[in-house]
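The full complex has more chains than appear here; those shown keep their coordinates.
Here the chain labels run A and B in written order, and each chain numbers its own residues starting at 1.
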């Protein structure tokens, strides 16, 4: 569950045949790729695709992944990945996720991923200020009165 | 780190080109597949491939995955997956893992996965006794005096 007032990016797509396994459900590693799609969508909605950060020589290296599998998705099913920033620090951040059945909103998978900002040499660096500002501004739903 | 006296299955292979990403390292989702390879190897060393369990109508559904990424692997590098049973219960079990650089034994990734035994209808079931016994017998390194 996302913290209150958190801005959530949602992206919807269909399960691909190649993502199923012989248990006739989506293979558990495929959801890890879905989480990444969620992060990509979040970046796009922030007006800054992740590729911009990469062009500047930085990247957000994954340092930890955690996923809980509650229910299965199947081929051709429409699913949605809901992504938010759970926590933002100077050199790292944690994303939170829910993967849901896009038709009935049933939660299939929940997860988090931790990321640390590194430069081209793989050294840990502060998240560039312009990016950090963008992230902070968009993390919380603005409540205009 | 595996608990003391725990029997560890180790399987070694090379990183495939397709498993790299544009950061020129192994993509983080690929390690989740490596963990599964570790489980497969553990089953083989127990004298019972996982496919035997599947033929009997049971499977060990993944309910949780957790991975910490400490260092990167690269294309063509030899890595080893070390797998053990961290905890065995009547209906579920937890595997522990280390993925290491096979040349210098540096730890690249650590992880755990939780699994619950289900039947063909997806209902949670006790782990079949023959399998449970096998798992228990092989979980601990026998200390013959």
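Heads up, the rule we're going with is that a residue touches a chain if its C-beta (ideal position, glycine included) is under 8 Å from a C-beta of that chain, and two chains touch if they have at least 3 such contacts.
What you see is a predicted model, and the numbers here were worked out from it, not measured in a lab.
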Exercise. Please state: how many copies of the shared sequence does the complete assembly contain, given 2 in place?
Worked result: 4
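Here is the rule we go by: only the chains that are shown with their structure count from here on.
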For this session: Enter the angle, 0 to 180° in steps of 5, of the rotation superposing CA atoms of chain A on those of chain B.
Result: 180
For this session: Please report how many Å separate the Cα centroid of chain A from that of chain B, as a whole number.
Result: 25
Problem set entry | chain B - residues contacting chain A, complex | 22-23, 28-29, 32-33, 36, 54, 59, 61-69, 72, 122
